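Note that this is a trimmed complex: some chains were dropped, and none of the rest were shifted.
The chains carry the letters A and B, assigned in the order they are written, with residues numbered from 1 in each.
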Amino acid sequence: MDKKFIAVIGGGQCSKEETRLAEEVGRQLAKRGAILVCGGLGGIMEAACKGASLEGGTTIGILPGDRSQTANPYVQIPIVTAMGYARNVAVVKSAQAVIAIGGSYGTLSEISHALQSDIPVIGLNTWSLSRNNQQDKSIIPAQSPTEAVDKALDLATSPKSEE
Amino acid sequence: MDKKFIAVIGGGQCSKEETRLAEEVGRQLAKRGAILVCGGLGGIMEAACKGASLEGGTTIGILPGDRSQTANPYVQIPIVTAMGYARNVAVVKSAQAVIAIGGSYGTLSEISHALQSDIPVIGLNTWSLSRNNQQDKSIIPAQSPTEAVDKALDLATSPKSEE
């Protein structure tokens, strides 16, 4: 387990530009020896898995549904949870850092679960948060796939012990 | 099942002012015949359950842990999921509308899961969201417990069918 596990999260549907970003994030993670964790479906998840696969990387898809065939074609290791969106917790908890690209409310739930567990979240064109009119700066911004991957790998350490 | 189920979500720790808001929300829900759903623990959850109980209402606590004794003393119906924060999905899915009071990342994950399922979320001093520098207006603001309960009961309808 000295490999780093990085989650890439984002919408099941996404723009062309987001697809490009996700594929490049996947490529960079694979080139640098990290294992890609994602929710296993289409959109950002598929683009990231494609990028990683093209560079010979390992891809894990933690699926909401109850059949491995629901995974995108670039998932090498499908985990079939059959638990719907409760699987979002497992996607982020299985990673040491998270890269969020675009995304809708499902992605926001994953960002929240990660931050709740002190797992660093790097954002590329994604949500920003404020609470009681004060900006919450927990999502670390990145301007490019390379910067996102740099920051994710840098921050990827074992989650803090609970005690 | 003609009763309305309303979830009250918020931090396990909260300020005095938030406690007051949550208790008043609980009272109003009970007075108006709604059933209170929450995560069953302390803070906002306990204050809301206390308010509802004082008015003779019914309170449901969907617990993350694996023992009913972890519920706050005002939970009448403890649901023991033993699933950790994956239970956040069940808290919001079991309601027809959600009132969010203050809260941290766990609350934000519940807001996200609700919005993802088209369940209306009313906010009292809670998160605000923006995406790609555009404000997301899905959280419906309220200025008082009464307004929050009014809006929640008004919007509480059966979730849309998936087809």
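We take it that a residue touches a chain if its C-beta (ideal position, glycine included) is under 8 Å from a C-beta of that chain, and two chains touch if they have at least 3 such contacts.
This structure is a prediction, so every number in the text was calculated from the model and none was measured.
**Q** What number of copies does the complete complex in this structure file have, with 2 given?
**A** Counting every copy in the complex, the total comes to 4.
In this text, only the chains that are shown with their structure count from here on.
**Q** What's the rotation angle, in degrees and to the nearest 5, for a C-alpha fit of chain A onto chain B?
**A** Copies differ by a rotation of 180 degrees.
**Q** List the centre-to-centre spacing of chain A and chain B in whole Å, with centres computed as mean CA coordinates.
**A** Going by mean C-alpha positions, chain A sits 28 Å from chain B.
**Q** In their shared complex, at which residues does chain A touch chain B?
**A** Against chain B, the touching part of chain A is residues 83-86, 89, 102, 104-106, 108-109, 112-113, 115-116, 125-133, 138.
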